[in-house]
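A single protein chain has been removed from this complex, and every other one stays in its place.
We call the chains A and B, going by the order they appear; numbering starts again at 1 in every chain.
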Amino acid sequence: MKHVNLKFLITAFFIAGPVFAQTLADSGAVPAIVRPAEEIRAFDTPNDAGNSITITWKRSPDDIADQGRFEGYDILRGKSVDGPFELVLSVPGGSNERNPLYKTCLDNNTEDGAEYYYAVDAKAFGTAARAVSKMPAKSSQQWFNTSLINMLIAVIFLSAAILYYISGAKSGKKLYIRKIAGLEAVDEAVGRATEMGRKIFFIPGTQDMDNVQTIAGLTILGRVAKVAAEYEAKIDVPVSRSLVMVTAREVVKEAYYNAGRPDSYTDDMVYYLTDDQFGYAAGIDGLVVRQKPATIFYQGAFYAESLILAETGNSIGAIQIAGTAMPSQLPFFVAACDYTLIGEELFAASAYLSHEPKLLGSLKGQDLGKLVIILAIVIGLVIQLSGAFDFASIFSVSAGGE
Amino acid sequence: MKREIPMIIAGTVGVVLIIQYFIPAEPFGTLNDVFSDWFSIIQASAIWLGALNLIKVAGDKIYRRHKDWPYAAIIIASFLVMVIIGFFFSGGRRFLDPGTPFSQLYDYVYSPLTAMMFALLAFFVASASYRAFRARTREATVLLLAAFLVMLGRVPLGDMLTGWLPKWLHMSEIASWIMNIPNIAGQRAIMIGIALGTVSTSLRLILGIERSYLGGE
Partner (left out) sequence: MAEQKEVGFWNSLMRIDRRIIFLFIFVAISVPMFLQINLKIPTSPEVESLVATLDKLPDGARVLVSLDYDPGSEPELQPMAETFFGYALRRKFKVIVIGLWPQGPIQAERAKPIAERQVGRQFEYGIDYVNLGYQAGNELVIQRMGSSIPQTFPVDYFGKPVADFPMMQGVTNFSNIDYVFNLSAGYPGTVEWVLFAVDRFNIVLGAGNTAVQAPQVYPYLGKQLKGILGGMKGGAEFEILTGLPGRAVKYMTGQTFAHTIIVLFIIMANIAYFTTRKKEQGGLS
């Protein structure tokens, strides 16, 4: 009985509410039932390219999420405080912000330099209540994104460190680089293919030329192709991107030229299979099973296809040397391949193989960066645990978010 | 010249993109969009290079009666079927609508084939872990234990086995802990190393020190 009564009351309230509100509003005696938003503020959106104004307001007391009566806000804009106003945007109620009492939205269609007043209409029960910003706002573009100062400092420091060591290396200072087993094994792996009279497969990953890992992989391809040319071993480079195909051809051609065997090179050594991730994996698996290469290199960016490729290679008993900077694929390569270049080792390969001082210097600069990060982690840990200061916030790059 | 021009392009675009990251004002914002569009256009049109190469290599194999020529024939046939049906028999621009022959090929041929390739992973994970997870050394034993706990903790069985223990000893809690603490710590360390490697390689590319990708040493 009690249940029915309550239900009836709520229904009656919902039906009667808007009618009642309308009547009251028409009579002009009492304000509408929905209560307006407050403290409307409009200002130029910081750190942007202009044409945008940020509007914030204190949410209407009727903006309560779980009751479903609140219909949202209309944001309107006008040239004067008295209007006329035109609708810019409708946003739902509720707030995801640090201070949930307030709500923010952006008008990204403003003319720089023009003055705008903003009105926020809160809507509920079929009624609306308006509140207008007291001060006008003008949008403009900024010359520097101040929220990225920490990033700028990091970029300048790291670049300076790398450039410093590069210039140091040019002056003839000897630099030490530790042994990378996977790269040491290249000659042996190519030699084995020659002895067995079988092919070498080189897979430069599944990503395009805009991925640094692909470029690092092609650097290693240059070395592998040169050794292959010297040993007169056959090399196949099936690729999954057209631009990688074109680049890999240049790399292999140059390697054969440098090895003194330009005549042995043909364009068919590098060929395209498909852009499709698993289509590519299927294509390579087929080639591997049919042609049984003695050696397979996987150098570049890989995703879920990594283990599908490496396990198939393992099943035919090929020597496999992998290298990738994809953290989630490293375990698969480690499990199924003989050697794996882990992350930065892939990027260090060109310096390691060429022993060019400039490239080695850049590695040293990178190490300095690493040292600074390690120090920051240790110091940060102590400060953060002591609770004296939010050290982590120094490294936050978000403009104004949480 | 063949090397200098690409290096100048790479250097200029690289520097402009770095600057626009810090300076939102024009013209940098627009330049970023322009370069992005150019790259998209070049990347999309390069598809033809690949497609033509695929046809050429497969065609050569058939012509020379290479021992794998039947596979090459399947490649060409599949390629032609998708292209012809997509272009001419699936309502032009609306070829992706449900029910067109092209979307049926997508649903009933392409989808199962790709899903099948991905599904192979389940089998390969099993055979690779069978070989890899052996307690050969102390480190390998730790790895083995972690794998054991995560694998059981990720499925309801783990909790069934440990349900009688206090909550923090439930297999799912332990698996979550391994994934969220030691795994994240290791991943972040590798990621920081990789990020530094990427920065250093990018800097070498922008400055033209690294030119191996242009075919040089």
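Simple rule for what comes next: a residue touches a chain if its C-beta (ideal position, glycine included) is under 8 Å from a C-beta of that chain, and two chains touch if they have at least 3 such contacts.
Treat the numbers as computed from the prediction; the structure is a model and nothing was measured.
**Q** Considering the whole complex, which of B:L52, B:A119, B:V142 or B:L169 touches the chain not shown?
**A** B:A119
**Q** Touching the absent chain in the whole complex: find that residue among B:Q43, B:S78 or B:S202.
**A** B:Q43
**Q** I need the residue numbers on subunit A that touch the omitted chain, in ascending order.
**A** 49, 52, 65, 68, 72, 75, 88-96, 105-106, 108-109, 207, 210-211, 276-278, 301, 303-304, 315, 326-329, 396-402
**Q** Considering the whole complex rather than only what is displayed, give the residues of subunit B touching the chain that is not shown.
**A** These residues of subunit B touch the chain that is not shown: 29, 32-33, 36-37, 39-40, 43-44, 93-94, 96-98, 103, 106-107, 110-112, 114-115, 117-119, 121-123, 125-127, 129-131, 133-136, 144, 147-148, 151-152, 154-157, 159, 170, 172, 176, 179-180, 183-184, 187-188, 191.
In the analysis below, only the chains that are shown with their structure count from here on.
**Q** Counting in whole Å, what is the centre-to-centre distance of subunit A and subunit B, each centre being its mean C-alpha position?
**A** Subunit A and subunit B have C-alpha centres separated by 14 Å.
**Q** Could you pull out which subunit A residues touch subunit B in their complex?
**A** Touch residues, subunit A against subunit B: 47-50, 141-145, 148, 151-152, 155, 158-159, 162-163, 166, 208-210, 212, 215-216, 218-219, 222, 241-243, 245-247, 250-251, 253-254, 258, 268, 271-279, 281-282, 286, 290, 304-305, 307-308, 310-312, 314, 325, 327, 330, 332, 334-336, 342-344, 346-348, 350, 354, 356, 358-359, 362-363, 365-366, 369-370, 373.
**Q** Could you list, by residue number, the parts of subunit B that touch subunit A in their complex?
**A** It is residues 18, 21-26, 29, 39, 42-43, 46-51, 53-54, 57, 60, 68, 71, 113-114, 117-118, 120-121, 124-125, 127-129, 131-132, 187, 190-194, 196-205, 209-210, 212-217 of subunit B that touch subunit A.
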